[in-house]
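Omission of a single protein chain aside, the complex is shown with its protein chains in their original locations.
On to chain A.
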Amino acid sequence: MTTIQVHRLTKQFGSRRAVDNLTFHVRPGRVTGFLGPNGAGKSTTMRLILGLDRPTSGTATIGGRPYAAADHPLHEVGALLDAQAAHGSRSARNHLRALATSNGIGARRIEEVLEEAGIAQDAGRRVKTFSLGMRQRLGIAAALLGDPGVVLLDEPSNGLAPEGIIWIRELMKRLAREGRTVLVSSHLMNETSSFANHLVVLGRGRLLADMPMRDFLDTGNQPRVSLRTTEPDRLRTILARTGLTPVRSDEDRWSVEGTTAEQIGATAAREGIPLLELSDEQTTLEDAYLALTAREIEEESTASTTSPTSQET
């Protein structure tokens, strides 16, 4: 099985450091979400992994070797970087033929991936007549041509209609189940949480997090409970004794920070307070991500105040 290894990778564009000393691994058998705002360095990192850009320092390898040394490139790695890369004057089929032929992939496989991507009936049309969603499907078809063990997709759901987004989500999960290494970048939090098992989070070119999705959500926020009760005043008095403060979050709904449904449930039962509803609030990926970036900014400001000379050097 093939692992992508990024080691102390740095890419400088003029005075801008797009990728800053990145180290992380992408392992097979799971979908790794590559998360960060636009301009965080996700696409640059993918280009560096594929040997398209030259790193300023550091290395990126696939299965222990730089991609440029691959013997059977499309059988090892499939990638979608930019759905616009297909020349508008070529038919979709000819676009795939040109790619497939260079790697000795036959016509039958081309029809298979066209079918899989749901554009078989439009394959004879010129790419310039395609919608963004169809180009995206063509790009994914191209990535699947060589039945590769490693798949890199840069913002694959761009321009896709809802059913397309569901299709690509299920496809990525399936590829991971089949034991492939899947790295998918996105700047959309909720979408990423729907398919990724593992996260690599970038911010301004630097690694902010590299952990399983579950752990990332757990580190994100304090536990929080949402509840409804017929006796809010009594519950508030009782909870105040243990240092908890319910806050009204809705008409008759209360939210309590720093505790779990298990604890509140036990307390309420002991005191005989009727609860109409009680649940642990799920931390969303968005919450966890914002908490992470907030901590990051905090650390940065403390770092800059403790070392004021760093600006002068």
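Couple of notes before you dig in:
As a working rule, a residue touches a chain if its C-beta (ideal position, glycine included) is under 8 Å from a C-beta of that chain, and two chains touch if they have at least 3 such contacts; residues count from 1.
We take it that contacts and distances are computed from a predicted model.
For the chain that is left out, the UniProt protein name among "ABC transporter", "Cytochrome c biogenesis protein", "Cysteine desulfurase IscS" or "Xanthine dehydrogenase" is "ABC transporter". From the set A:M1, A:A98 or A:A294, the residue in touch with the chain omitted from the display is A:A98, counting the whole complex.
Across A:R47, A:R137 or A:R224, the residue that sits in touch with the chain not pictured is A:R47. Within the set A:G33, A:P73 or A:G149, the residue that contacts the chain not displayed is A:P73. Mapped onto chain A, the footprint of the missing chain covers residues 47, 50-54, 67-74, 77, 79, 81-82, 84-91, 94, 97-99, 101-104, 142.
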